[in-house]
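After the C-alpha cells below, expect a handful of questions from me.
Of the protein chains in this complex, all but one are displayed in their positions.
Letters A and B name the chains as they come in the text, with residue numbers starting at 1 for each one.
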Amino acid sequence: MHIVVCIKQVPDSTHIRVHPVTNTIMRQGVPAIINPYDLFALEEALRLKDKHGGRVTVISMGPPQAAPALRKALSFGCNDAVLITDKIFSGADTLATSYVLASAIKMLNAETPVDIVFTGKQTIDGDTAQVGPGIAKRLELELLTYVSRINAVDRANGQITVERRAEGGVQVLQTRLPALITMLEGSNELRFATTPNMFRAARAEIRHWDRTSAGIEDLKLVGLKGSPTIVSRVFGPTPRAEKAVQIDFDPSNPEAACEALLAKVLAESPRVKKELAQRLPGYQED
Amino acid sequence: MSEKFDVIIVGAGPAGNSAAYTLAKAGLRVLQLERGEYPGSKNVQGAILYASSLERIIPDFRETAPLERHIIEQRLWMMDEKSFIGTHYRSDDFNSEPYNRYTIIRARFDKWFSEQVQAAGALVICEMTVRALLRNEQGRVIGVEVEREDGKIYADAVILADGVNSLVATQAGLRKDIQAGNVALAVKEMIFLPKETIESRFNLAGQSGVVIEMLGSITEGMVGTGFLYTNKDSLAIGVGGMLSDMKAQKTTPVELLERMKAHPSISPLIAGGETREYAAHLIPEGGYKALPQIYGDGWLLVGDSAGFVNSVHREGSNLAMETGRLAAETLIELLQAGTEPSTANLAGYKARLDESFVMKDMKKYQKIPETLHKRRQFINDYPPLLNGAAHKFFTVDGQDKRSKEKEIIASFVKRRSLFGLLGDAYHLWRATR
Partner (left out) sequence: MSEVKTTKPIKKRKIKLDENLLAYRGVWVYIESERGHVHPVSWELMGQGRQLADQLGVELCAVLMDAAGPALDAHCNSAFHFGADRCYRIASPVLSDYRNVPFTKALTDLVNAHKPEILLLGATTLGRDLAGSVATTLRTGLTADCTELAIDPEDRCLLSTRPTFGGSLLCTIVTLNYRPQMATVRHRVMPMPEPQPERTGLIVDFDPGLIETDIVTKILEFIPDEMRDKPHLPYAEIIVSGGKGLGKADNFKLVWDLAHVLGAEVGASRAAIHAGWIGADRQVGQTGKTVRPALYIAAGISGAIQHRVGMEGADCIIALNNDPNAPIFDFAHYAIVGDCNQILPALTRSFGTYLSKPETKVVMETAKELA
C-alpha cells in the first residue's frame, strides 16, 4: 500500500506566550509547526500502514525552511519525505497549491501507485479546507471529507469504507480506491515517536523537488500567477464608534457596580430587558 | 538501539554545542540530544557573546554568525530610587575589528551554532529527553536512556551540558538539587525600537552597542543585578535576584522588572518600544564553593550544569563554551589514543580548567556569594550612600564645599559607623582576592 500525506508548516499561533503583565503576544523565537489538523491525517496513515503494510510518503509545498516539519513527520514513522519548493510557488492560494501538490502526487504515483492521499481538514493559518478537495478533483480521486473513522480497507477489491461527519449525524460511505481523505480533528491520537524513528528522521535525506521534479506542466497555474484570489487589504478591527460605558468597580463594594450595570443595561437595551423578563418567575407569553 | 557513539552530549546550549563541535571536528562520532523542540529553545540569556571563547572553537565565526551589535561602551550603574551613580568606559579601540564582545539574540545564535555543529558531522536530535545515565556493572557511565521506546543509547563517554537545572546529573546523583541560595531567578524582556532611536539614545553609529549593568535599588534589597543591552533594533532588559531572597520577600520577578522599567533613568531609554518577548530563567550564582564533582567514570559536567558562572563579571556563556571545549579536548586525547575515560584519566579535564581563566576566576571570587548574602550593606547601604554623596557634591546651593564634605563623611559614618566602614573595606578586599 502506498499512502501519501500532505502537510503544511504554519506559524505556531497557539503556543504564543503572553506577557503576564501587558498580555501582549510574545513571538520572537517561536518556531513553525506542522499544521495541527494534519497530524490526525498523519496518524491515520501510519495506522493503515501498521495494519496493511506498505509505505507512507509525506509531502509539503513550502519554502526551504519547511523541511523541519517534514523531518518531524518522518520521526513518527513515515518512510519518505518530499519538500516541493521553488520560488515560483510562492504567493499561492489554494487553487495554485492544489495544482502543485497534485502534480507532485502524480510523479509519486509514477514511482509507486498511490492508494490513498490524506490531508488535514484545514490549516490554522488559512482555514479554507480547500486544498484536499482541490487535489482530489485534479487527480480524479474519490473525495471523503470530515472522516472520523476508517472502518475497512478491502485491498483485493480496491474498496474503502469510512464514517463521515455530516450535519446531525454520521454517514457510512463506501467508495473505490484511490481516494483522498481529510481527517476530522480528534479522530485519533498521535503516537509517540520511537527512538529508532527519531534517529532515522534525523539522518534522512529529504527530497527537494523544484518545478521540474514536481512535474509542473503549466507554470501559469502556480504561485501568485495561478491564484485567482488575492489579499487586497490587511487590517485591524475598527474600534466601535461609541466607546464602552465604563462601570467603576470597587472591590470593597462589588454590589454597587453590578447594580449600576444592571440598571444601565435594562434602561438602554430593550431586547435584553425582554429576554430577562421571559426568565422572571410566573412569566406568561402573550 | 544497537548503535554506539564515541560521545553523547546532553544539551544543545553553548556548552553542549562547543563540546559537540570540537569533538565532531576531530572526527569522533558524536550524538547530541536536546530536550527542547530546537536547540536553544530552553535557553535564556541577556545576551553577550564573548568572542575570544568562541574564536577558540570556530575561528571564523564572524563571517556567518548572527551578531547584533559589537560593544564599545560598558556602563556600571549603582542605582537609588530616583538616581544612579556610575562609571562608563567607552573606547574607540573597541570599535576596531576584530571586536571583543557582541550582543546577540539567543534564538538566532543558537540556531546558527547548531547548524555548525551538524555541518561538522555531529548527529543532533531534538525533542529527546534523557531520563537517566546508563552504567555498567563497575559503575562506569556507558550511555544514556531517553524517554522514548527503545531508548538506550551507548557511548564511551557522556558530557552533561543540560543547564542550571541539570535534571540528569541530579537524578544520577552526580550533584545536589539546586539550592535556592545558590541560584538567581532572572527575567528579561526584548523591547523593539527603530534602529535610529537606539542609535540616538545611546550615542551609537553603525553596529556599535552599549551594555549597562546595574546594582542597587532595582533589586529591592535582594542580592541581584539588572541589565540593559542594545541589539540592532531592540533592547534587552532584565533583572534578577537570589531565589532565596525572592522567596523570602515574596516578590515576583515580573513585578521587579516592571518597577525597574519605571525607574526615571531607565524608562526614557525604553520609551515608545514594543515588548515582544518575555522569558525567565535560573542562573547559577553559587560560585566556586558550590561546584560539584565535575567529572567521573565516563562522564563530565560542563557549563551551567556544573555552575560555571562568574557572578561578579556576569560571565557565563564564555565559561560554558570554554568548559565545553576543554571537556571535548580531554576526551579527544583519550579516545583517539584508545584510553578509557575513567575517573583517573579524566582528571585532565580539571587540570585544563585550572590552567584556564575559568577556575582562576571562579577561585578568585569564591567568597563573593557568601559576602554579599551575609553583608547586605553592599546592596542596601552603599548605593543610597554613594548616590546621596554625589547629590550633595553636585548640588550648587551656596553651601561651602568643606562643610559639604563633612556632611558626606558624616552620612557614611552615621550609617555604617567608622568601624563598619573599615570592616566593609576589609571584607570587600578579602572577597575579591
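Basically, a contact is a pair of C-beta atoms (placed from the backbone, for glycine too) under 8 Å apart; a residue touches a chain by one contact, two chains touch by 3 or more.
Since the structure is predicted, the reported quantities are computational estimates derived from the model, not experimental observations.
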Only these shown chains touch the missing one, namely A
Out of A:51, A:87 or A:137, the sole contact with the unshown chain comes from A:137
Across the whole complex, the chain not displayed is touched by chain A residues 11, 13-14, 22-23, 25, 27-28, 30, 32, 93-95, 98, 122, 124-125, 127-134, 136-138, 142-146, 161, 163-176, 186, 227-237, 239-240, 242, 244-247, 249, 251, 254-255, 257-259, 261-262, 264-265, 269, 271-272, 274-277, 279-283
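FYI, only the chains that are shown with their structure count from here on.
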Distance in whole angstrom between the CA centres of chain A and chain B is 41
Touching chain B in the complex, chain A uses residues 17, 19-22, 24-29, 31, 68, 75, 192-196, 198-199, 202-203
In their shared complex, chain A is touched by residues of chain B numbered 1, 3, 37-38, 40-41, 105-108, 123-125, 127-128, 146, 148-151, 153, 189-190, 254, 258, 274-278
